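Of the protein chains in this complex, all but one are displayed in their positions.
We call the chains A, B and C, going by the order they appear; numbering starts again at 1 in every chain.
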Amino acid sequence: MNFVFTSIIMFVFWILLSGEFHFLLMLSGIVFSLFVAYISHDLLIGSDNIRLFSTRMLRFCRYVPWLVWQILLANLDLVYRTLHPKMPIDPQVIRFDTALRSDIGITVLANSITLTPGTVTIVANQDGEFIVHAIARKPAKDLLAGEMQAKVKRVEG
Amino acid sequence: MIDLMLLLFLVVCAIAAVSMKDLLSTTIILGVYSLIMTVVWTRLNAVDVAFTEASVGAGITTVLIIAALSRTKREEEGQEYGMWSKLLNPQDLKLTDKQSPLLWLTSLFIVLITGAVLIYGTIDMPDFGDPDAPANIHLAKRFIEESYEETGVPNFVTAILASYRGYDTLGETTVIFTAGISLILLLRRKSYICDTTIKEKEMKEHIVIRTISRILIPFVQLYALYVIAHGELSPGGGFQGGVIFGSSIILYVIAFGLEEGRKVRIFREMGDLLNSTGVLIYAGIGVLCLLAGGAYLEYDKLPLGSEKMASSLGIYGIEIGVGITVAAVMITIFFITARHER
Amino acid sequence: MFDAVATIIVFAAILVLYRVIKGPTIYDRVLAANAIGTKTVVLIALIGFIYERPHFLDIALVYALINFIATIAILKYQEMGRLD
Partner (left out) sequence: MVVTTIISYLFLAVGCFLIVVASIGIIRFPDVYSRIHPAGKSDTLGQAMIFIGLMIYEGLSFVSIKLLIIVIFIFITNPTATHALVNAAHAAGLKPWEKGDDRN
């Protein structure tokens, strides 16, 4: 089942990359997708089942717009801090625990933290323990307030 | 303007790379050098070369040099050599017996003379991009105008490499194969003990890197195969595709550890076989051409539809052969150099 | 326009080169090298558009993937002293 799913994703990726519809290239596309799915089908989906994987993907898509907005805010903040002649930064390291346990959940949260205002993930481990470097006090407080964790938790399900 | 800035960049990089003492820093700077070199190639419109530089120079060379570093020492040892490091750190300027001023001056003299001779040699060369240069009058014209008619391959770099210069490419593939075999003979050892306690700690800490690598690897692999298959239409081909495929396996090993990589991903037993399979496919297609009544590697004599079709399919076949060899040899080299016996 | 953007990005890359050479730690160098990598991806795509040869995008895509692998390799070596 994983195998079929992976080969379909791979074939779609092939068509997007290729944009050519010769007989020969389509045939090689099918063969190569099957080959990649054969050697790597346990990688893409991992230990999850497909149902969980696809629902998570859908919920993730709903999470993206909020993330993009946060990324824009992050950059405005950073531009201000970089170009301000006095460079108003006050770095600090914070740690906190989350209820996340799955690989995907932790990865999404870690990368979201890295992309959003004033914070970068230093350590994220399997027990949901995070260490984060914040560039000033306010971003640290915002992160500890926990809005993002709740949203990611909803993605994880 | 851009060209001048890029040139400046390259010169600074080169000087910095020579004057660093920490070899890891030098590796990083060489990676940067290679990045900029790719931009220069694209500026010159040499897409295939740029592609090779991108996949080989910046990516896999860095990884392989680091694998080699992990077997040797990281710091440069012994006396200060080279004047750049002295100019940068004047307090190190201590001349020993070995570096008496006379010796120093002599070597400077020799280098200057050689440089002058080389520059003198270039005076007779045609100007850069001169349309009347001998290389541009006969050969290039024919390749550009007639290669599609003669080989059925739109990308004429691929046409030249695989068809007009088919023997050279066969030679290159064999050289890569030979390098892999030599390394196997020189460095492979049987014993390997894995320290599992480190592995478990790593497993917990590096969860993000692992998850992302896991998701990325299938896409990298499919992309590599796409590059091989589209070598005839767009830049790329067997060589670049093979390197990218090799890098995907290398990424797996770096993220998950060698033991894991060997258990899941075939390559201990299959590796040796695959190393030679590629060359076999390449040479075998040549032999098939002989059997079909043509010369060695004369693809259009293959009994596969029209001449153009046959030629195109033959070239596709050897691209796959090159790809298999390159991928397998890269993986073999990485596995052998990165592995530590304890 | 594309030319101007490309020139500015090369300029930015030269700024970052200072950090690659100066350091002080190896992490600064990796960080700066990575930043130059991202600029290179942009440059290649832009040059592709200047010459109107979209095939250049394949190279940009290779970089987006390969740069990541090299970075991970350097960091793992720095941390563990080995790659296996």
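Assume a contact is a pair of C-beta atoms (placed from the backbone, for glycine too) under 8 Å apart; a residue touches a chain by one contact, two chains touch by 3 or more.
What you see is a predicted model; the values in this text were computed from it and never measured.
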Output for the hidden chain's shown neighbours is A, B, C
Of A:I8, A:M57 or A:I89, the residue that touches the missing chain is A:I89
Full-complex touch with the removed chain, picking from A:L44, A:I104 or A:A124, is A:A124
Note that subunit C touches the chain not displayed via residues 1-2, 5, 8-9, 11-13, 15-16, 18-19, 25, 27-28, 30-32, 34-35, 38-39, 41-42, 45-46, 49, 54, 57-58, 60-61, 64-65, 67-68, 71-72, 75-76, 78-79
Logged for subunit B, residues touching the omitted partner chain are 205-206, 208-209, 212, 215-216, 219
Subunit A positions in touch with the non-displayed chain are 16-17, 19, 71-72, 74-75, 78-79, 82-83, 87, 89-93, 110-111, 114-115, 118, 120-124, 131, 133, 135
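Keep this in mind: only the chains that are shown with their structure count from here on.
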Taking each chain's mean CA coordinate, subunit B and subunit C are separated, in whole Å, by 18
Cα centre of subunit A to Cα centre of subunit B, whole Å, reads 31
The answer for subunit B against subunit A in the complex is residues 203-205, 207-208, 210-212, 214-215, 217-219, 221-223, 225-226, 229-230, 233, 252, 264-266, 313, 316
Residue set of subunit C touching subunit B in the complex reads 3, 6-7, 10-11, 13-14, 17, 20-21, 23, 26, 29-30, 33, 36-37, 40, 43-44, 47-48, 51, 53, 55-56, 58-59, 61-63, 65-70, 72-74, 76-78, 80-84
Residue set of subunit B touching subunit C in the complex reads 1-2, 5-6, 8-9, 12-13, 16, 22, 24-25, 27-29, 31-32, 35-36, 38-39, 42-43, 45, 47, 50-51, 54-55, 58-60, 62-63, 66-67, 69-70, 198, 209, 213, 216, 220, 223, 227, 234-236, 240, 244, 247, 250-251, 253-255, 257-258, 334, 338-340
